[in-house]
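Note sheet for the following structure.
Here the complex is missing a single protein chain, while all its other protein chains stay put.
After this line comes subunit A, so read on.
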């Protein structure tokens, strides 16, 4: 006699294509990360002030990225690599930068993705 298959309520949920997950509204996140900002100075010490500084620095960084749009930027990478390209945009997690006209020792790459982990610093003229 043919066996009947076990029924399931639904299939497991797959990844969200637009985010890396770790929903900050999940009960576990709320319970275990009341403030998701780790303090550099240990317990209790001026969390508010640190939070304010961090927000300011973050905002400054994001504004820098906006200002960089369509401008030529010099990138200092590991292994002494220095390249120049026109900055397009960053991805949401600042893992990759989309650039165009990337000047490399072997020619100009029309469109490219630079990995942020490979960068030490970058600079541009405001």
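One rule holds in what follows: a contact is a pair of C-beta atoms (placed from the backbone, for glycine too) under 8 Å apart; a residue touches a chain by one contact, two chains touch by 3 or more; residues count from 1.
To be clear about the criterion, contacts and distances are computed from a predicted model.
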* Protein that the absent chain corresponds to, by UniProt name, given "Vang-like protein", "Tectonin beta-propeller repeat-containing protein 1", "Serine-threonine kinase receptor-associated protein" or "DNA topoisomerase 6 subunit B" -> "Serine-threonine kinase receptor-associated protein"
* Determine which one of A:52, A:71 or A:117 touches the chain that has been left out. => A:117
* Check the options A:79, A:93 or A:125 and report the residue that touches the missing chain. => A:93
* Given the full complex, what residues of subunit A touch the hidden partner chain? -> 1, 3-16, 20-24, 26-29, 31-33, 36, 93, 95, 115, 117
